[in-house]
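Would you mind keeping the following structure in view while I ask a few things?
One protein chain is absent from this view; the other protein chains keep their places.
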Amino acid sequence: MYVEMKHITKQYGGFTASDDVSFGIEKGKLAALLGPSGSGKTTILRMLAGLEVPNSGDIFIAGRRINTIPAARRGIGFVFQNYALFRYMTVFENIAFGLEIQKKKKSEIEKRVTDLIGLTGLSGLEKRYPNQLSGGQRQRVAFARALAPNPQVLLLDEPFAAIDAKVRQELRNWLKDTIHRVGITSIFVTHDQEEAVEVADEIIITNHGRIEQSGPPAAIYKKPETPFVAQFIGDSAVVSNYECLNGFDSIKGAGKAVIRPEFVKVYKQGALHRYISAAEEGRVESVVFRGNHLDLTVAVKDVSIHAEYSMEEAPVAVGENVTVLIYRLYVFDENRTYLTENKAMKDTNLFYI
Amino acid sequence: MIKQLLKGNHVIPGFGLTMGISVTMLSCFVLIPLASVLVYSLHLPASEYVRMISNDGVRNAFMTSISCSFLAAVINCVFGTILAWVLVRYQFTGKRLLNGVIELPFALPTAVAGITLSKLYSDTGLIGSVFAQWGISLAYTKIGLTIALVFVGIPFVVRSIQPVLEKLDPAYEEAGNMLGAAKTAIFFRIILPELRPAILTGFGLAFARGLGEYGSVIYIAGNSAKNHTQVVSYVIMQKLNYVDYAGAASIALGLLVIAFVTLFTINMIQIHQARRAS
């Protein structure tokens, strides 16, 4: 592991911001610290940077314990949430600042800054001041400034929070590509799961100061290990009386379940020909047009379920009775989640074969 | 050792040095000299305080200073609120001039203000002569003294209220408007409560300043013991001129106590209000 935290605890007064936090990130990976606000993700980032000191535990970068090394000598580049660009310096001066502090030769600084300006697509803006730049351009300057002194690790605090929704998508792709091109180990903080899933190679999910789960986005999506992750990732509806649904038995001690839209398929009445015994009757409660598909809310018995419905199918209307087929659920108790398949589907499946 | 005062971790360097120098300079130029007054006056025998309090001149000076400063601060709160309101909410020609001139009492030396006001409001002066026709004397009376204190205090009140009014969301008033509240009701029930802490701060600052004011009031006040137009600062200065240091120090202590009680009370009221609001 290139960046590693071992049993880190951090308290502010009586509040525990980090509770026995341990994780590792491999060299060259782009990792996301994902969690709701107040979950302790920013504290982790600030401890890595040296802006905060943990109460106990160890932090390693490239095998070296850095707890006692001052922030400025940890070899870390930091991109602040609002970028913290030096407002009385030009783009060029901003990027050159870190190199000047290291007393690099003037020609060397010039070359490095010019390279970075090229890399970040800021050519022509060298003489501008931060207040003359757009949000996206500011982010690029902050990124280039953090990279200039050749840090070992790049940390980014909510890098897209200050950017318009319109250009955010474009910047996400750009940042991901550029970080991979530079090959620097990077960690960014976000509360937006979509952003984390799209951009990161590795996601670390935090909640109440603890790490809930870490791993590649796809793995987390497919196998949420804790109830929190099951609910937090994806578009998830939580139901409490899942055992009333066809094909699902109650699991002892596990009283709740998560149903994701991709676990559900909705048919017009009479359109379903297989697994009829596994299906449920439902009534459409709402229909929302989402451009390329419809979002349906369907009441099945006492349970309200979200589902997607293709525009290719015959249209459904509010109040219409439909057939609902639920493939699987995440059932969970206090600590664990269980992926449960629709038993009735398996049975009929076997029966027909 | 200084660094132990720090809360949490700091990446910005230089705390120990800057904190050390700041506290040292503050102590040398302000705290230690002031402490000398306190130490000196606390060593005075109790009889000295009895002598001071039983002295009619001193008691009257305190009454005069407190009542005139209080009245001036109240007048300033009324006009200060109007001025701040006009400066923030209305657009008109001469606004920039109006806004700039507010700070004149900060920038004008007190002695200059004092002789000018005294001249203007004397029975032969430009403004004083108007009132003299009706047999009203302004200068060398408590009225003149209060006018000088209004002059000195006005920027404190305006500058306390202005920023709060600027930040006050017009949506409050609009909401009140939509609910059909009358203009005066909106002002007294919605806006004034929002401004109350700022007005209170301005009041406290203007009052405290008025209590201690010297240069701008001594020329217009008349300084007559008989007519109760001596202020406390004048009495202290008189004692100093007669080399009665014990008397000067005991009166100064009284003035300091009143000033601190005022500022402390206002702080307490504000903390109480802030708590109720949140």
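Here the chain labels run A and B in written order, and each chain numbers its own residues starting at 1.
The definition used in the following text is that a residue touches a chain if its C-beta (ideal position, glycine included) is under 8 Å from a C-beta of that chain, and two chains touch if they have at least 3 such contacts.
Throughout what follows, contacts and distances are computed from a predicted model.
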Exercise for the section: Given the choices "Sulfate ABC transporter permease", "Nitrogen regulatory protein P-II", "ROK family transcriptional regulator" or "Succinate dehydrogenase cytochrome b556 subunit", state the protein name listed in UniProt for the chain not shown. Expected result: "Sulfate ABC transporter permease"
Exercise for the section: Kindly name the visible chains that come into contact with the excluded chain. Expected result: A, B
Handout entry: Among B:A113, B:L195 or B:A221, the residue in touch with the chain that has been omitted
Key = B:A113
Handout entry: Touch list for chain B against the chain that is not drawn
Key = 5-8, 10-15, 17-19, 21-23, 25-26, 29-34, 36-37, 39-40, 79, 82-83, 85-87, 90-92, 94, 96, 98-117, 119-120, 126-127, 150-151, 154, 183, 205, 208-209, 211-215, 219, 232-233, 236-237, 240, 245, 248-249, 252, 255-256, 259, 263
Handout entry: chain A, residues in touch with the chain not shown (by the definition above)
Key = 49-51, 71-73, 76, 78, 80, 82, 84-89, 97-98, 101-102, 131, 145, 149
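Methods note: only the chains that are shown with their structure count from here on.
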Practice task
Could you please state the distance in Å, as a whole number, between where the Cα atoms of chain A are centred and where those of chain B are centred?
Solution key: 56
Handout entry: Contact set on chain A toward chain B in their complex
Key = 12, 50-53, 70-72
Handout entry: chain A contact footprint on chain B (complex, rising order)
Key = 8-9, 11
